[in-house]
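Removed: one protein chain of the complex. Kept in place: all other protein chains.
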Amino acid sequence: MCRWIAYSGTPVALSQILFQPEHSLIDQSLHSRKGVETTNGDGFGVGWYTQDTATPAVVRDVSPAWNNRNLEEIAHHVRSGLFFAHIRASTGTAVQQTNCHPFRKGRWMWMHNGMIREFHRLRRDLALAVEPALYPDIEGSTDSELMFFLALTFGLTEDPPGAVARMAGLVEKTGHAHDVRYPLQMTVAVADGERTWAFRYSSEGRSRSLYFSTHVDALRTLHPDAAFLRSVSDETRLVVSEPLGSLSGAWNEVPENSYGVIQPGRDALHDFRPALQGDSSRN
Amino acid sequence: MCRWIAYSGTPVALSQILFQPEHSLIDQSLHSRKGVETTNGDGFGVGWYTQDTATPAVVRDVSPAWNNRNLEEIAHHVRSGLFFAHIRASTGTAVQQTNCHPFRKGRWMWMHNGMIREFHRLRRDLALAVEPALYPDIEGSTDSELMFFLALTFGLTEDPPGAVARMAGLVEKTGHAHDVRYPLQMTVAVADGERTWAFRYSSEGRSRSLYFSTHVDALRTLHPDAAFLRSVSDETRLVVSEPLGSLSGAWNEVPENSYGVIQPGRDALHDFRPALQGDSSRN
Amino acid sequence: MCRWIAYSGTPVALSQILFQPEHSLIDQSLHSRKGVETTNGDGFGVGWYTQDTATPAVVRDVSPAWNNRNLEEIAHHVRSGLFFAHIRASTGTAVQQTNCHPFRKGRWMWMHNGMIREFHRLRRDLALAVEPALYPDIEGSTDSELMFFLALTFGLTEDPPGAVARMAGLVEKTGHAHDVRYPLQMTVAVADGERTWAFRYSSEGRSRSLYFSTHVDALRTLHPDAAFLRSVSDETRLVVSEPLGSLSGAWNEVPENSYGVIQPGRDALHDFRPALQGDSSRN
Partner (left out) sequence: MCRWIAYSGTPVALSQILFQPEHSLIDQSLHSRKGVETTNGDGFGVGWYTQDTATPAVVRDVSPAWNNRNLEEIAHHVRSGLFFAHIRASTGTAVQQTNCHPFRKGRWMWMHNGMIREFHRLRRDLALAVEPALYPDIEGSTDSELMFFLALTFGLTEDPPGAVARMAGLVEKTGHAHDVRYPLQMTVAVADGERTWAFRYSSEGRSRSLYFSTHVDALRTLHPDAAFLRSVSDETRLVVSEPLGSLSGAWNEVPENSYGVIQPGRDALHDFRPALQGDSSRN
């Protein structure tokens, strides 16, 4: 089980979100309040978009986030208006850089908290479903990376919600074929540099926690003295696996089996349910 | 704050002590029951004596013990009759191999749980007290390594209890000169391949926990079915910062301000108090 | 391109082979004489059999062998009568522990120098040929690990030379189907704790170098003063990618397209050629 943050809005130093808030992600790497595992010390990653480059930067390391000086250096000296951060607690696969999130393909980034249950038994069937041209780029051994490659196979860059639905549908179907009752447990964030999609879903309807931040405008009214709120635009938004900071009213739970879109203009929240490829009922 | 184990007795695979017991040291690296920090993820080390080599082997790494495969490999494939294991939670100094325990000099190994308070301010004065011929071998930046070098300076290889007492005396004196009220908090293990000394001391008289195992003979009577007890000699002994396993009656607290000697023949337990070099009252 | 050593014979400290000889494997990690890449700094591994455990120990790390202190500690303090050592120069895949050699399955160890050409394009087809029950255990992304899993699929534990031939046959066939002219370049060592097999083969008939040591009896006559030779049994044998040490007459090149067996009793050298599964002409 892992923890993650997706930030979108006024460019800030990564450290303002990752290190400074009370109960920050870095604190969570040592002590999680809502997680099953109380320590997320099996590696971390940050990915950020810049104005100068076509692809986001992704820095990942197998050491715990709380004692990694390079993460601290980067977080204090890099500013970005759209970034991901992830801390990992391995559910069995190797602790190696290629198993750390976020994963990247071109302009797209992906990170995940959760698991494919009995992944060991399902892995081969799922890998075979990956588009052959994409297959060679799989570098690690996690369910999370494979979910990303399945979503890419199913059209992530054209239709993110549809592709994630089809990925989830395939995992459900493959799991059931192997007698796995509840194959999928996930909160997923995916971004293309402009928009961020965040999904909350599990086969059993008891998904890992996921929160999005209250509209900045409303929060400023609640907390007129909060300096950070005055420094960022109305469109600034956070999606997090666990609430940060201590501002009351700042967090709203993403409902079960739904997804949100953080984008220029009005954000959106929709139902989510797995789909089968070729199933036209959804998209 | 850290955790450590010192084993002495019938040669066993390191894993029998480090991995197999309930609440093993590796479990403690993720979740400590008695520690202030609940995670000891800032590196680990094992040191073991062999019959073939003059010096003990010391393997140390900055990664958390719980996810280090090489530690698991070594623990399952190496057997020893006298070994140390240590898991680290940094109190501020860098997470680097040269700051991991145990430290070694010739046949001697040293490991520590605790701290020199306000070490940042005392460090230079203490370093100056190290024998000039030894000074260049200091590789890390911890209080623990410096305590080892001070003990070596004060005659560790000739008179371990006396040298540790003089080290503690210097730390107390130097601390008081810098207005540090309680300069020293320590449990220390030191071995020469034949004997192991374990010290429990703190300036304030509230030392970190330390336990030694009950005589195997007595334990066998209490637990006639425990396979491990039947496989080891009467002289087998463990000293640990936190109890392992689930055998009732297995552990005895080392009293405040005292030290024990694990050795061939009868073990011993003595009072410990800091001494000043040249102070003849003690030794 | 990589370098490797397989030792079989009188138990010795690993360091006697890995560190002490002139032009030792550790020297080769910094400067290779015969290799295409002049530095093998992308990780290393050692694997050794012990008398106490069913499986060999395998210790692997992504750091260069020449500056890894833990390797030095292990090499000086561990003795074994059958061990592998490997230093890696990545030909493109990630530098991660699961891509380091040797690979292990039960009592079997495998290491490789060479490459599957255009592996990126062939990878999926080859992965699909792996026995489904074995597939989930693939942890890394190298051609070398996949070759091991293919050999396991084709009966490595029953008939090592036949299984390696069938693996090579599949690589050739798959390569040709993708218009790769010379798909395979390899020297491979595989062991089960009793015997070691060493293969030298390439599609183009210009394989990476491979040497086996001269019979100890004959070497002693040539070099009556060599202390090491007097300390080991007649059956002691080394297979290496590049000669070590400075003893004239010590090394014999393994012929192109052949394999040797190091075993109790008389060693053997045979022709090697790829086979297709179901092709009964070979086995």
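Each chain carries a letter (A, B and C) given by its place in the written order, and its residues are counted from 1.
Quick note on the criterion: a contact is a pair of C-beta atoms (placed from the backbone, for glycine too) under 8 Å apart; a residue touches a chain by one contact, two chains touch by 3 or more.
Worth saying up front: this structure is predicted, and the values here are computed from it rather than measured.
Engineer: Report, in label order, the displayed chains that the undisplayed chain touches.
Structural biologist: Hidden chain, whole complex, touched shown chains: A, B, C.
Engineer: Please identify which residue in B:His23, B:Arg69, B:Arg107 or B:Arg123 touches the non-displayed chain.
Structural biologist: B:Arg123
Engineer: Looking at the full complex, which residue from C:Pro11, C:Pro64 or C:Gly169 touches the chain that isn't shown here?
Structural biologist: Considering the complete complex, C:Pro64 is the one touching the chain left out.
Engineer: Which of these, C:Ser90, C:Thr174 or C:Thr236, touches the one chain of the complex that we don't see?
Structural biologist: C:Ser90
Engineer: Residues of chain C in contact with the chain that isn't shown?
Structural biologist: Touching the chain left out of view, chain C contributes residues 30-31, 38-39, 41-42, 62-64, 66-67, 69, 90, 94-95.
Engineer: Using the touch rule from the top, list residues of chain B that touch the missing partner.
Structural biologist: 93-94, 96-98, 120-121, 123-124, 127-128, 132, 135-136, 138-141
Engineer: By the contact definition given up top, give the residues of chain A that touch the hidden chain.
Structural biologist: Residues 13, 48, 50, 52-53, 56-61, 69-70, 73-74, 76-79, 97 of chain A touch the chain absent from view.
Please note the rule applied: only the chains that are shown with their structure count from here on.
Engineer: Quick one: compare the interface residues of chain A with those of chain B and tell me same or different, with half as the dividing line.
Structural biologist: same
Engineer: At what distance in angstrom does the C-alpha mean of chain B lie from that of chain A?
Structural biologist: Roughly 42 Å separates the two chain centres.
Engineer: Would you mind listing the residues of chain C that make contact with two or more other chains?
Structural biologist: Each of 97 in chain C touches at least two other chains.
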